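I am attaching a structure below and will ask some questions about it afterwards.
A single protein chain has been removed from this complex, and every other one stays in its place.
Labels run A, B and C following the written order; every chain starts at residue 1.
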Amino acid sequence: MSADLIITNLFIFSLAAFVGFEVIRRIPKLLHTPLMALTNALSAIALVASIVILGQTETTYAKVLGFIAVVCSTINVVGGFIITDRMLRMFKPREKRPSPAEERAAGTAAPATTDGAEAA
Amino acid sequence: MSADLIITNLFIFSLAAFVGFEVIRRIPKLLHTPLMALTNALSAIALVASIVILGQTETTYAKVLGFIAVVCSTINVVGGFIITDRMLRMFKPREKRPSPAEERAAGTAAPATTDGAEAA
Amino acid sequence: MDRMDWINLAYLVGGLGFAMSLKWMTQPATARRGLLAGEIGFGIAIVATLFWPDMTSEGYILIAVAALIGSAIGVPLGVWVPMTAMPQRIALSHAFGGLAAALVGVAHFYLESDHLSAFETGVLGIEMVLGFLVFTGSLMAAGKLQEWLPQRPIVYPGQNAVNFAVLGAALVLVIVLIADPSLHALVPIIAVLGLAFGVFLIVPIGGADMPTVIALLNSYAGLSAAALGLVLDSKLLIVAGALDGASGLILSIIMCRAMNRSFRNVLFGAFGAVDQVGGGEAGEQGTYRSAPVDEAAELMKMARSVVIVPGYGMAVAQAQHKVRELADALESEGVEVRFAIHPVAGRMPGHMNVLLAEANVPYEQLLDMDEINGDFPQTDVVLVLGANDVVNPAARHDTGSPIYGMPILEVDKAQTVFVVKRSMRAGFAGIENELFFNENTSMVFGDAKAVVTELATEVSGRRDAVGL
Partner (left out) sequence: MDRMDWINLAYLVGGLGFAMSLKWMTQPATARRGLLAGEIGFGIAIVATLFWPDMTSEGYILIAVAALIGSAIGVPLGVWVPMTAMPQRIALSHAFGGLAAALVGVAHFYLESDHLSAFETGVLGIEMVLGFLVFTGSLMAAGKLQEWLPQRPIVYPGQNAVNFAVLGAALVLVIVLIADPSLHALVPIIAVLGLAFGVFLIVPIGGADMPTVIALLNSYAGLSAAALGLVLDSKLLIVAGALDGASGLILSIIMCRAMNRSFRNVLFGAFGAVDQVGGGEAGEQGTYRSAPVDEAAELMKMARSVVIVPGYGMAVAQAQHKVRELADALESEGVEVRFAIHPVAGRMPGHMNVLLAEANVPYEQLLDMDEINGDFPQTDVVLVLGANDVVNPAARHDTGSPIYGMPILEVDKAQTVFVVKRSMRAGFAGIENELFFNENTSMVFGDAKAVVTELATEVSGRRDAVGL
């Protein structure tokens, strides 16, 4: 693999990590458990790699490894998404008036000065 | 240029744009003017391209174009950084106690629930 | 654009879907959209992958079978696991994830070993170690949380030395492998060392530190996925791995902060040490007052404002629905009822929020520590329900205490405090709680669910008796 390609991928890695930190830092506690379940499902994307191996290889041991890998990853995707959904369904606010949690999140999203209004 | 490479670069573009939106959305009004000056300087990074052209080419018109480009970009870098610095120097808080602006920014950075505390 | 380009384009879209998914998770209002974005991104990526060049038809069959088996296990795991068991569940799936990543790494190594660059071999090696240690580590964590394994940290002299030795050995072998990738025999050994390290890493860590550790393992899993992506040149894996890694790291940092612990502290079993000191059993410290349930019921009914402080005990007892009933009963008596949620109450971030939301407690009633702490002095009755450390005043003054400096719910400032738990036993920090010995505190012993049920009936039952 060319060094050039590696550097490109490092570029992508660092940008993605940057996005991750910036976004996740702002997820309210309320949503931390759903978040864990979600990232769980998302990180099971290693599934694509295992699919390719299982789908292409002729060699037996690779098949075995690939097979197990696909099974494991599928468990995570399916389970992870279902659980996230279950949790989020619980959070559906029952009355119209915005919940503190929503306000909280809104507060975070809102332009800095608004927070300032409260902070000051 | 291979389609593969193009896609990679699109990948990088979208991630960078994502970072940009996430971060800049949270810059307090107070700092918008300095921000403009700063991005001004940063976008002058086109300088690297003009340097390469000016440094390599043998053909005259390319030299001319490259030369103008280097001049223009340099103006922006130098000017942009100086102005940003000037503005930020003004913002140095004069007393110890944190300014509303800082609180505001802090408020934004702080974990969601803190904002929530105020928002609720 | 040939077929691979289209696939990569799909991966690009998928990756952005993941990013948007997390972005939308930053607000309850948009969280569901976030989930959807994640699912769509995932779907696109998978479908695209199926068009990968030169897949064998046998391969497709195997994939289908594996996917079916996976779903057959995954769906039940998703649908039936109770919310109280979330930490275990999540640890378990990290185990699967780690294993999958590690196995793909191994397979790729064997298939490509003759034309792998030193860099690739190195990254692959590290990827395997990470994957395998996440596998066993997460299994251990799940076991401890499910209390199949001893919750108590198991410490012995020179433990850290041993652990590092194991890890070191694994890395040395990776280096050897870089030098000569033909030494296939090394891979199993590296795998074993990785697996062993995963176990050793968790052994000295107390069951209650598991959530922190799980988050940390989560970020390792992310890293290994990213490493895999680096070797396979899969930008999608890189992005997903990076996002996952970031999330795990941030969550563990948040938890450590909220518990006023340092990583070192969590990872190298400082807690075990503390345990020795603190001693599980309390009681040396003065006497405590034990109150019957009806007294508590009486006082709560007469109160203007009641604050309920749920803790791990409520989760264990699955008392959340009964608590909701109690709250309703009190409100119909004109009592203002609120819930005080400590950031690390329970065993995972947001644990209490999820449970109470499950019991349909409108989350207007759930107040964060910083929102409610000011109100305790004006609160008539506080009901501490299976919470312990998060209301331990020692955190404020006792510099010796392992939880010293951890922000707590200052219930001791309230008029009256009822603490519902089964015994005087300590909480996860393994230290006694002087709150229980205050004169305005009364212990109501029993299982949280049982006690709360009784409270609810008492409160609603005798409505006529006390004319309001």
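We adopt the following convention: a residue touches a chain if its C-beta (ideal position, glycine included) is under 8 Å from a C-beta of that chain, and two chains touch if they have at least 3 such contacts.
All figures in this text were calculated on a predicted structure; none of them were measured in a lab.
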Touching partners, among the displayed chains, of the absent chain: A, B
Options A:L15, A:C72 or A:M87, residue touching the unrepresented chain: A:L15
Sites on chain A contacted by the missing partner chain, in the whole complex: 3-4, 7-8, 10-11, 14-15, 18, 22, 111-114, 116-117, 120
Residues in chain B touching the chain absent from view: 1, 5-6, 9-10, 12-14, 16-17, 19-21, 23-59, 61-63, 65-88, 90-91, 93-95, 97, 99-102, 105-106, 108-109
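Throughout what follows, only the chains that are shown with their structure count from here on.
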Computed distance of Cα centres, chain C from chain B, in Å: 38
Chain A and chain C, separation of their C-alpha mean positions in angstrom: 15
Numbers and ranges of chain C residues touching at least 2 other chains: 15, 19, 23, 26, 235, 239, 254, 343, 367-368, 371
Per-residue multi-chain contacts in chain B, two or more chains: 8, 11, 15, 18, 22, 111-113, 116, 120
